[in-house]
Each structure stands twice: as C-alpha cells, then as structure tokens.
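Here the complex is missing a single protein chain, while all its other protein chains stay put.
We call the chains A, B and C, going by the order they appear; numbering starts again at 1 in every chain.
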Amino acid sequence: MIQRTEQRTERCVHVLNRALHQLFEDCPDTYLLGEDIIDPYGGAFKVSHGLSTRWPDRVLTTPISEAAIVGIANGMALRGMRPIVEIMFGDFITLCADQIINYAAKFRQMYNDQTRCPVVIRTPMGGRRGYGPTHSQTMERLFLSVSDLTILAPSHLHELGEALIHVTRHGAGPTLFVENKVMYGEFHAPPQAGRAGLFSCRHLGEAPLDTLYLSLTDFEYSDATILCYGGMAGIAMQAAEQLLLEHEISCELLIPCCIKPLPHDGFAEALERSGRLVVVEEGPLTGGWGAEVAAQVQERYWPQLRGPVTRVAAKDGIIPCARPLEDMVLPQKEDLMLAVIRAVSGAKVGQL
Amino acid sequence: MIQRTEQRTERCVHVLNRALHQLFEDCPDTYLLGEDIIDPYGGAFKVSHGLSTRWPDRVLTTPISEAAIVGIANGMALRGMRPIVEIMFGDFITLCADQIINYAAKFRQMYNDQTRCPVVIRTPMGGRRGYGPTHSQTMERLFLSVSDLTILAPSHLHELGEALIHVTRHGAGPTLFVENKVMYGEFHAPPQAGRAGLFSCRHLGEAPLDTLYLSLTDFEYSDATILCYGGMAGIAMQAAEQLLLEHEISCELLIPCCIKPLPHDGFAEALERSGRLVVVEEGPLTGGWGAEVAAQVQERYWPQLRGPVTRVAAKDGIIPCARPLEDMVLPQKEDLMLAVIRAVSGAKVGQL
Amino acid sequence: MTALATIELATTRLEQFYRQMFLIRAFEERVLELFSEGQLFGTTHAYIGQEANAVGVLSHLGPEDIVFSNHRCHGHYLAYSDDVEGLLAEIMGREIGMCGGKGGSQHIFAGNFYTNGVLGGIVPCATGIALAEKYKASRAKVAVFIGDGSLGEGTIYETFNLAALWSIPILFVIENNFYAQSTPQRLQLSGQIAARPQAFDIETVHCRPDSVEEVYAVAGDAWATIEEQGKPFCLVLDTYRFCPHSKGDDYRDVAEIEAWRSRDPLRRLANQIDIDTRLRIEEQAHLRIAQAVSTAQAAAFAGARAISW
Partner (left out) sequence: MTALATIELATTRLEQFYRQMFLIRAFEERVLELFSEGQLFGTTHAYIGQEANAVGVLSHLGPEDIVFSNHRCHGHYLAYSDDVEGLLAEIMGREIGMCGGKGGSQHIFAGNFYTNGVLGGIVPCATGIALAEKYKASRAKVAVFIGDGSLGEGTIYETFNLAALWSIPILFVIENNFYAQSTPQRLQLSGQIAARPQAFDIETVHCRPDSVEEVYAVAGDAWATIEEQGKPFCLVLDTYRFCPHSKGDDYRDVAEIEAWRSRDPLRRLANQIDIDTRLRIEEQAHLRIAQAVSTAQAAAFAGARAISW
C-alpha cells in the first residue's frame, strides 16, 4: 500500500487528553463530570487521565446516573460555568435525551434569549471493537433535529483538541462532542503545509471547527465528492486512493468537524466540479445524517448535480458482537468504493 | 369556501376510544398503561374514556414514570401480552428513549430473532393548542432511525381505529402510534366510494395501514405531488383545493398511515405524472421526516424528478406559547402553497 | 429588640405574608376567569390553596437567591418576585411578558427564577445550579419545588443520591397535595414520602402546616440547617389545591375539598389581620391585577413583529 507521510506522533485519545488539561489550566470554570473518570483509572477510554490528580475538585466522578449528571451540568452551565460531561458510551445518551432535548437545548429559546446553557457532552461512538448491540452504536443521528444543539464529530485529521477547547470555552449553547472509538487509537494527523498524506488539503470555514477539503489531483479534476466525518475519514481516504489507483476515479473529500448545523463550505465548488455526492457515515442508513445532507444538497445544488446524492451507511439494525457480522453491518471501504463507482457510472443498485 | 361532503359524525378521539374498547373486548392480552387514564378522568385527552370501568384490571393508571412504564410494557410484550402505553404528551417520549431504542427495538435482533417485543406506544403530538415549548412538539422524527420500530401516524382520513387495533394485535415489533392533538377534535372522514371531499381517492397498500392517494383531477393531471401525514393532511387538502381554484395548479396528495418504514406506494405513479415532490410535516425542518423522504425519493426516482424535492416544516426551534408566535413557527397552509408554487415555477427561495 | 418591636415586626410580617398570599390567590382566580372568558390560550395550573408554601419558604430569600419551579409555578414566581405584570403578560402571550410570550404559563424565567413544564428534570438542573453556587461560594440559597406526583420520576432519586454524596446545599420542597393531576396518591405512591430522601441520607422534615407562619418557621430551620451543614435538605409540606389540576374537570371528593378548605391558611391568616389593613391589602391586590390585565391587553401580542432567536 501507499506510504503515508504525516507525522505519527500522538494518538487522538492523547490529543483529547491534552486538550482537557489545557482547558482546566486556562479556564477555571471548566468541570468534568462522568462515570469512572478519576485517576488512576482515568475514564473507560482514558481520555480524562491525569486530570483529577491535578484538579481533584473539578473532576467529578459520578454514580451511574446519566440523566442526573447531564441535568446537573445543565444547571452549572445556566450559572456561567463551563461543564463537560463524559457519557461513558454514546449508546447511553438515550438516558439523558430528556435533559438534552427538553432542557439544555430549550432554555435559551423558551426563556426568550435571556439565558444560555453551554454544556458540553463528550461521548465515544461507533463500533468495530466487538462490543455488541448496546456499546457500538453511532447515536448522534438521534439529535440532528434538535435546535440549538451543536454536534461536533472531528476526525483524526482535525484539530480535535482545539475544537474541544473552543466549544467548551466559547460555545453559546449545548454541544454534543462525538469521539469515534476507533479514532481514539489512531494517530493524530492534521494536514501539514496543505498536505494530508497523498492529498492536497484546504481548510474551509473557521478553525478549529473547519471543514477539510481533500483532493488527490490538486483540486483539478473530480468525478465524485465524498462527504464524511469522524471515524469514516480514514476509510474514505483509503477508498479515494484506491479508486484513483485502481479505477482511475478521482474523488474529492469534504470532512466537516461540525455535523450540525451542517456547514456548506466547499459544497458549491466540489459539486460544481464533480456533480456527484456520496455521503458516508457509520450510523445506520435510515434517518441518518446522510438523509439531511441529501435533502439539503439536492435542494440547494440541484443544477450542479449529475445524479442523485447517494448514501453509504451501516445497515439498519443492531450491531452484532461477532466480528464478521459486525463487519457486514458497518460500512466498509469496499461499500464506499462500490457506491462511488456506481454513482460515477450512473449504474443502479444491483447492476454492478 | 368549498362545501365538504364527507359525513361529519364522529370525532377522531372517539374513533380511537372505540377502537380501544373493541381491542379490549376481542383481545384479552391487551392492557393499557399510562398516567391518568382511568375513569372518570379517562386520560388527558379522553382517549381511554370508559375503558377502566369495563376492564378495571387491564387499565393500569400509573405514577409519573415514563421510563418504567414503557419498560414494564416491554416486559409484558416479551411474555406474549399486547400492552399499549399512553404517554400523556409526546414531548415526554425523551424520557423513555432508552426503553424504546436500547430495549424494545433491540430484543428481537440481538436475541437472534428468538423473541418479539410488540409493545405499542400511543402518544399525542403536535401544537396549535398554545401548550408551549414542552407540550407541543412533534417528536416522532427522533425515532426515524430506530430499526425494528414501526411508526404509524394516521390522519383523520385513515381508518385510525382499525390501524390501532391491527398493530396492537398483529404488530411483530414495537410501534410508536402518533396521534395528532388537533386531529383528536377533527371529524373522522374516511373516503367513501372513492371520494374524500372534493378529491378522488385511491387506497394503496394493505388496509388498515394504507396510503391514501388523492387527486382533484381524477388522477389525470398533476403539477406537483404533496406528501404529508397526520395533522397536516387537512391543511394539505385545503392547500391543494386553493391551489387549483386560485392558481390553476393541480396537486396530488399522498398520505401514508405508516411513516416508518416509508411505504413507496404511489410514489412512482405520482412522480411520473408530476415530476415534483413537496413533503410537508409539522415537525421541524432539519433532521425531520422530510429529510429521509427527500433522500430516498431523489435517489430512487431521479429520472422522474423535474426539480428537487422540497420540504415544508416547522421552523427549527422551540414552539412558543403565544398564538401568533406559534403560528409563525408551525407550517401553515400558506407555507405549503408557496412551496408548491415555487416548485412548479422552478423559482428559488426568496424569488417569490 | 423590645417586646413591642418584636410584635410589630411580627405584625408587619403577617401583613406581608397576607399581601403575598392574597395576591397569589387573586391572581390565580383572575387567570382562571380569563381562561373561561376565552382570553387565554393553552393551559394553566393554578396554585390556589397552596400559597402558604411558596410564601413561607421563599420569604427567606432575596433576589440573589435561586428558585427552580415546575408546571404549577405562578405562586412561586409571585412570592419570589412580586412581578404580577410580567407574569400576566407572559400568560396572555404578550411581547411584554417576561419571556416575550414564548414560555407562557409553565416556562418562565426572570432573574434567578426558572421553570420547566417537563416533570422531574428540573431537580437535577436545580441541583447543578446549587453546585455551581457552591463552587462560586456565592452563598446563594437554592430551592426547587417538587409535586408529590413528580416523585414518580427516577431522575429525582439519581439527584438525591448525588446531592447527598456531594454535599450540595439545596432545599428540596415537596409540595404534597395528595394528587397528581387526576390520580390520588394511593394509586401512584408506595411507602412514605419522607423515607425517600431519607434513604439517600438527606435530612427530611415532613409536616402538615396549618399556617404560613408554620411554613415560615420550618423553612427557616431548613435554610439554617443547609447554611450550617452545607448539605441538601428536604421539606415535605402537606397541602391541598382548591382548584382543578389545570382548567378542567375535578373529580375529587367534595367533602375532602371542603375539609381542606376549612383549614385554608389564607383564611386563617385573614382572621389574624385587622380588617382595615386586610381590606386595603385586598383592594390593592385586585387593583394591581386589574391594571396588569389592562396593560397586557393593551400590549402587542408576541409575534406581531418578526421572531428572532
């Protein structure tokens, strides 16, 4: 396979951990609440490691009470603090749905813009670790329709630590900060001097929540645009490389850090060039992020489109424990490649 | 205005009430659980009126414990019963999200198809009653991505009582049964002899969960297809009538009873004729039902489409209490008419 | 302080209590009338009969102190803020309402006063507020009002556990009016209310006060204990609402209602106050409410101008 050039110095989990340390140092109003987050354990995925040793009063390890923890953080945020909640697995965010939807995300508007509730909820999402149906889900899709809630889901290419710091310090409302589980272990690979591996890279929108725009052909030619986020970024890059090498199909990638509200940065240019969009996400197909993306894109960029927006996602249904089953359910590089090939050749599903 | 011809004999709330009585009579495994559902009160919206007097042991009025009630009903359903839960306001379904998503909708698949959890969750949704930000929402959109969950949201034109009976007796998995609040007070107006008011009507798919296909021009001509459900059906019919009379725009309506999984009945024919789809829903625009509809439709019916699928929905944000504010936020007949006119004239937003 | 001064102070306080309680009662009665007259839209939950709780508990508070209330919040808000005008305009959907007509009856906010119409979830929010104030060392008092029916919500127990574990100074006020909407307590509550916070090691006092002074006294002790110990405290107050749950039907036993009415703390207090003062207070209340109604009626409906949020 292709040799990658990015620096392999630090894993994403460590970047996030550093960001938390930085935040705690710089911003005395920052608190972290969550289950099993204090040292020596330092969190189920170790993101909070070392924090409680330095700031024992600001790292609150909690009972297993997802709803109350978020509620308490909401209250703190209402009073000017900058609380961060860690939900141990994203799957459990169902338990705090009421506090997110009917509390955090409603306060500002229903109180007529007289208050703010800038709570940050960090949580790992995603599968590929064999954790099974209740510990592998990609749940951010459930909150795409919640007004006033921002959803960030950085990839290993983003300045994810900066993003976390930014939103915690400056967020005007509640934020769901999605950390892909596989990404934790990946090397942090922010683009350097306009390059991300074999790709040329542009930064669109404002850092650190910028969208990354990647091309293998220096933004000269594009058969299809791939839109993805979080844990799918690496897979999408591999797919794009292989599509170019093996199929002579040139894809550009758009990788937003913020998935809600959906930033349109780069959409016009990319679609002007390619006329085709393939959205890929790790969550299930129906009712996913890709649905909203497809709806917006076909409505706004209709004249540019040469074919329908297509979606690549997990198969609807549970995420099974057994590895081969899990692999069949979650979207793989091959699924994305096939979708791009179909889109480019204009072939219908089943014809290829 | 136009004189309507349908029989105005029974309000929808009464139809649902009769259905529950019928169910309890015919199916001894049916139980109803919910807050304030017993006589003489008979439920906040009176849907369960009279039930507890006849079947005191099978109507379980509960404490204010939405999560536990759904959990208990899940357990009953696992053991072969046919429980129905009433959640007093759909807004509170956030509190039972975990029981719906990580329990009811997972059992069958994660237990390898060895069990079933056919629980029915009935709940009123929607605004236009001045109940404000936490009692007016349209929340079914939050569950569109939940595999194995069926969502029914009949309109006053559907055999809504039959639909409730059917899904309670024969549902293979969990069902969310959405009852629009305004619909409760509307007269039940099922099409009679192929007519629904001024519209010709066809029934597509299997009764009682059929999709209604309505035309003002006997399915001969159509400038645009309007897809809607539940409480928007009446508004869409008025819009269609007015569009024809005042703007000579002919619309066909597709009104499914089942909104998830999305039945495609009639889509091919309707889009073949009109080439344009306007989806309208009472919930907010972003991440709503219309997103999934638009994604599917543009993907599957691309060749038939003359323009993008457009969406009419509530403005993203809270539903305010004050009537004029609420009216501004929720989708009105005029919003739909404007969207159709724009779609037909190919005009961009803002140009009309 | 001389004995006379003490008596005078006490008299003034009773008058003050009466002023507040009567204002709430008259306000709620007027709101229900406005509903029947079709001047209001939506729903409302009146506080009639429970006024002594709000006044007794909140008279210990200043504007820097914090209250989180629920669906039945008008009494708490008036006892806390005396803002008849803002509240009435809000309920009437006017732009000049304290939430610009967006919140309406159950979602109000002003200063340090919060409410939400979804039961249960207010409790962790309020507790988070108290935690924030603890960290800030602001010494602000924090109270949250919980109905007996709301004790069905699990989040409350999650919060009891956390408040006790983390020694969060907050007053949980459980207003035990024996009903949750149409449901009598025996159909929705097992065991004894006080045992619940106690099971989480929260000091709890359960009483059936006959008067606002009694509420004021137990609440005073509660606030003092919180101040002293820096821990949560729970006050369970038996009470009764004389009005229907919201606007609608009321199937409670008439004799039961009458029995409670005969113990009405407002009436009891009225008898302790000299008649002239009383009439003056009542007249003033009616006048303020009437003026607030007129002002609201004259004001623009929220939404007359474009919304922005």
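Assume a contact is a pair of C-beta atoms (placed from the backbone, for glycine too) under 8 Å apart; a residue touches a chain by one contact, two chains touch by 3 or more.
Please read all numbers here as calculations on a predicted model, not as lab measurements.
**Q** Taking the whole complex into account, name the chains on display that the unshown chain touches.
**A** A, B, C
**Q** In the whole complex, not just what's shown, which of B:Trp55, B:Tyr111 or B:Phe187 touches the removed chain?
**A** Spelled out, the listed residue whose C-beta touches the missing chain is B:Tyr111.
**Q** Spell out, residue by residue, where the missing chain touches chain C.
**A** Interface with the chain not displayed, on the chain C side: 151-158, 160-161, 164-165, 187-192, 195-196, 198-202.
**Q** Which residue numbers on chain B touch the omitted chain?
**A** That gives, for chain B, the contact residues 31, 60, 62-63, 65, 67-81, 83, 98-99, 102-103, 106-115.
**Q** Residue-wise, where is chain A in contact with the chain that is not depicted?
**A** Residues 35-36, 40-41, 44, 61-65, 67-68, 91-92, 95, 129-135, 317-318, 320-329 of chain A touch the chain that is not shown.
Just so it is clear, only the chains that are shown with their structure count from here on.
**Q** Rounded to a whole Å, what is the gap between the Cα centroids of chain A and chain B?
**A** Centres of chain A and chain B (C-alpha means) sit 31 Å apart.
**Q** I'd like to verify one number: the distance from the centre of chain A to the centre of chain C, where each centre is the average of its C-alpha atoms, in whole angstrom.
**A** A distance of 43 Å separates the two centres.
**Q** Which integer distance in Å separates the CA centroid of chain B from that of chain C?
**A** Roughly 38 Å, centre to centre.
**Q** Can you list the chain C residues in contact with two or more other chains?
**A** 100, 102-103, 107, 116, 118, 120, 154, 309
**Q** What are the residue numbers in chain A that touch two or more other chains?
**A** If we look for residues of chain A contacting two or more partner chains, we find 98, 102, 106, 109-110.
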